[in-house]
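One protein chain omitted, others in place.
Then we have chain A:
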């Protein structure tokens, strides 16, 4: 018998966004506080898992038409490129730097190249987790 998931689905509609917001917060907190690309990515994929629980796999594929394998590849590529990028400045592989910039509206902001590496980690974690869960979910 198919049960009515109206309460679950309506709650998901709001809670999903709060979880994703929290994952972004964790991602950016990673430089000075607990957090970072790994836990941020896991939190984002947990939000997508919630979506998978509330709806079926077809709906989620319609909402997020992302090939998670490609996402993993893109994440790895970004991580490697930030490492290779240090060669341009004559520094050893994976050397990272940071500086302070005067941005419009935001004022003085610290921008570190390590964030780019973290974005790569974030995408890989989301991609791998979602690939695992979708592959298990799809097999009958």
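We adopt the following convention: contacts are C-beta pairs under 8 Å (C-beta built on N, C-alpha and C of every residue); 3 or more make two chains touch, one makes a residue touch a chain; residues count from 1.
In the analysis below, contacts and distances are computed from a predicted model.
A chain of this complex does not appear here, and its UniProt-recorded name among "Dihydropteroate synthase, DHPS", "Cytochrome ubiquinol oxidase subunit I", "Acyl CoA--acetate/3-ketoacid CoA transferase subunit alpha" or "Na+/H+ antiporter subunit E" is "Na+/H+ antiporter subunit E".
From the options A:6, A:88 or A:106, the residue with contact to the chain not on display is A:106.
Chain A meets the missing chain through residues 13-14, 16-18, 20-22, 24-25, 62-65, 105-107.
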